[in-house]
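Here the complex is missing a single protein chain, while all its other protein chains stay put.
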Amino acid sequence: MRSLNHPMVWYLLRGSGVVTLLLFTAVVVLGIATTMRWRAGRLPRFVTLGLHRNVSLLAAVFLAIHIATAMLDSYAHVHLLQLFVPASTTRYGLFLGLGALSLDLLLAVMVTSLVRHRLSQRVWKGIHWLGYASWPVAFVHSVGIGTDRHLGWFQVTALACLGLLAATTGWRFASSLRRPFPKYLEARA
Amino acid sequence: MALHLKVNPILCDGYGQCAELLPELVELDEWGYPIVPRDPVGLRVEPAARRAVRMCPRLALSLEAAPR
Partner (left out) sequence: MSSVAAAERAPVRARLLGKDDHGPLPRALNSRERAVLLAEVEASGLRGRGGAGFPTAVKLATVARAGNAVVVANGTEGEPASWKDKVLLSSNPHLVVDGAFVAADLVGAREVIFTVGRAHTGVQAHLEHALAERRDHAFDVYLESAPDRFVAGEESALVNWLNGRDARPTIDRPFRKGFGGRPTLVQNVETLANLGLVARYGARWFRDTGTSEEPGTVLVTVHGAVKQPGVVEVELGTPIRDVLQRFGGLTALPQALLIGGYFGTWVRAHDALDLPLTNAALAPLGASLGARTIVVLPQDACGIRESARVARYLARESAGQCGPCVFGLPAMADALERVDVERLRRLAPQVSGRGACAHPTGATRFVASAVDVFSDEIERHRAGRCGGRSHPPVLPVGDSTEWR
């Protein structure tokens, strides 16, 4: 593939990466919020689920841009196989591999969600839970690989995403301790 | 062909999105679980019914040809 040495491609690669991180953070938060039956103010609860799904599509678009520019850019120079298979032993290769792993997990979630009607509840749910793993892997990828990782604005953004996700996960966990989400509701008889 | 809304009570987790999307047809009981009518879904409401089926987080809602 022809590689480009254009600064636009380089900026787009880094920019789309950050936006993807932000959007997928929102996706996970909205997903957790959906299971918590959370509503945005007085908006109906289907808005939470609707946003979860639509923002994930938007995030996928930015991820696609991120991947395309990574393949085009002459410095990043990512090959097709490297997108899906973590393989290299270099420091750069390690963090790239994490990105690939995260992409694999994400693709599993997206594909199963699109054909959800054909799958059993158990299979869909199991893979969706694997999707939880996709975020921390992507997070480490972004703080490890990015040449912006030393820059203040990036660090603030990354920390904000991490903080938001940790808070949401903590909220979910605390709520499940108070009112367990057992598979079978045992009524207080 | 008359379509009927059906809830799979085992899958249903009381999210209540169907009642929000389809208030013309779906009411919630006091615990947040949907009460769906036995009558067929009218043509005007059908698109909203299909949306409610798509949006159910547990895929518990369905539109079927035969009544219960």
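Note that the chains take the letters A and B in the order they are written out, and that residue 1 is the start of every chain.
The criterion applied here is as follows: a residue touches a chain if its C-beta (ideal position, glycine included) is under 8 Å from a C-beta of that chain, and two chains touch if they have at least 3 such contacts.
Since we're looking at a predicted model, the values are computed, not measured.
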Item checked: Positions on chain B where the hidden chain makes contact -> 8-10, 12-14, 29-33, 35
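Keep this in mind: only the chains that are shown with their structure count from here on.
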Next item on the list: Find the geometric centre of each of chain A and chain B from their Cα atoms only, then give the gap between the two centres in Å, rounded to an integer.
Entry: 31
Checklist line | Touching residues (chain side chain A, partner chain B) in the complex | finding: 34-35, 37, 44-46, 49-50, 116-117, 121
Check: Given the complex with chain A, which residues does chain B contribute to the contact?
Finding: 11, 15-17, 20-21, 55, 57-59
